[in-house]
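The complex appears here without one of its protein chains, the remainder shown in place.
Take a look at chain A:
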Amino acid sequence: MTAEKSGADILVEALSDLGVEVVFGYPGGAVLPIYDAIFKQTRIKHILVRHEQAATHAAEGYARSTGKPGVVLVTSGPGATNAVTGITDALMDSIPMIVITGQVPTALIGSDAFQEADTVGITRHCSKHNYLIKDPAKLGDTVHEAFHIATSGRPGPVVVDIPKDVQVATAKYKKPGAIQHKTYRPQIKADQSLIESAVEMLAAAERPVFYTGGGVINAGPAASQILRELARITGAPVTSTLMGLGAFPASSDQWLGMLGMHGTYEANLAMNKADLIIALGSRFDDRVTGRLDAFAPNARKVHVDIDRSSMNKTVHVDLPILADVGRAMEDMVRVWKARGHQKNDLSGWWAQITEWRAKKCLEYPASTKEIMPQEAIRKLWEATHKRNPIITTEVGQHQMWAAQHFHFEHPNKWLTSGGLGTMGYGLPAAIGAQMGNPNALVIDIAGEASIQMNIQELGTATQYRLPVKIFILNNEYMGMVRQWQELTYSSRYSESYSDALPDFVKLAEAYNWTGIRIDKPGELEAGIQAMLDAPGPVIVDCRVAKLANCFPMIPSGAAHTEMILQSDQVSGEMDDEAKALV
């Protein structure tokens, strides 16, 4: 006969049973019993953030860099509503996350009590699933089920709302066995006949492309390995979405670079001219497809995904395969080899790709007077890539430049907010990644506008002695907004100037960080070296060319073949149809 425990103790024990080592959170009235239970144990480390949104992004950074689920603990009302952005971010980018929210006591629910918010109502459509627990006897099983749902299938955030009286009331807890959910059963293994069809299509293709996404990363490191094998045996080129960078090594000669709005010329043209596209854990996002009626017009499309609702959502595919992408690729490799297929003669296709590559679409105008932001990223990559760093970003031009000019060889090293595009993601994500990878070099490539959205987290890194580096490409503009205004609104820079910026060096010092300013191209290498030499956290304020634009670019609503390669191709105003697109 096991003794009864408080709901708070059950929660902590269940988390511990689930292998949770770190929780990112912020205390408040409705979670005091849980914080007291945390105080009395040593198995789970709590990281005190400075704002609940940062707790969610830190958990995302932890999850994305370790492959383990991120856990968040916040109070009711404002604690929960502040977490909503990060919950939505995790949903869009398929990040496994469990968010424990405190709630007012059950008797007060619905009475507009102090710090009451309808958390399950608010998070119903921005979480993969959510629960309001009214009975402490169900708490343990529900937490285990929440982890199962968050981490299996297409991963995502699950919210568990626990009223304060349920945290105090007692019940028995027993670690449950393997979860067999009555309705939720994601399909892991692909239908064999579909795999065989895909392999035959691949063997017959003259102009195939692998179009990979974040799903390959989510499927675990083995999936990235099998992708390399699949590419090797078929000889086909590989491109990836923003979320999938690192699944395939950028140093491979089969690598085309990222595709989509700020993707490479060769990747987008290859998609346009391909006769077969194999989409692997990617979802035909609007940033990838450009104008839908002109997307890959000549290609048959195979789509491997674990989420059926991602199939035929925006682009009709010829062969949808519902499966874990890693398992499906293993099956494809096995069938390919079993049937004795050899590499197709793709020499004509590769000759075409070589021609596109010769455009050197990522080149940028050089300058000796000011630092070109692309140059700064390249130098940062040169100085750090041997250390296999984890790179996080905020959102905007710097994010796209990082995606274009920082080259990734391994999965789980690139943490960025892709789907939701959340400014303020990078610093807390870096903190989470550093917690999960204490010995790694973790760099947040930031812009001066984005970094201010969660700048309070400097204190969190200081408190836990996390040596994260923030590399700000400071152009004194919300650069991507300004770029769109230049391209679409005849350079009417409405509210996109970053006025009244702080002195980032002094700000760093105020938080006991090291602050470094880089003003001129000649200082770049030494500045980066100084950042790497500093043992603790560093902010680098790298002052870059103010009006540089991020190219190549496919304007909203344009086709892959209508890429803008450099500024001189840019018109000043777009029509209403284009203006209405995001």
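To be clear about the criterion, contacts are C-beta pairs under 8 Å (C-beta built on N, C-alpha and C of every residue); 3 or more make two chains touch, one makes a residue touch a chain; residues count from 1.
Here, contacts and distances are computed from a predicted model.
K.L.:
The hidden chain: which UniProt name fits, "Acetolactate synthase small subunit", "Glycine cleavage system H protein", "Monovalent cation/proton antiporter subunit MnhG/PhaG" or "Cytochrome bc1 complex cytochrome c subunit"?
P.N.:
Of the names offered in "Acetolactate synthase small subunit", "Glycine cleavage system H protein", "Monovalent cation/proton antiporter subunit MnhG/PhaG" or "Cytochrome bc1 complex cytochrome c subunit", the one UniProt assigns to the missing chain is "Acetolactate synthase small subunit".
K.L.:
Given the contact definition stated above, which residue among A:D141, A:D275 or A:D307 touches the chain not shown here?
P.N.:
A:D307
K.L.:
Which parts of chain A face the unshown chain closely enough to count as touching?
P.N.:
Its contact residues with the unshown chain are 120-121, 124-125, 128-129, 132, 149, 181-184, 307-309, 311-313, 316, 575-577, 580.
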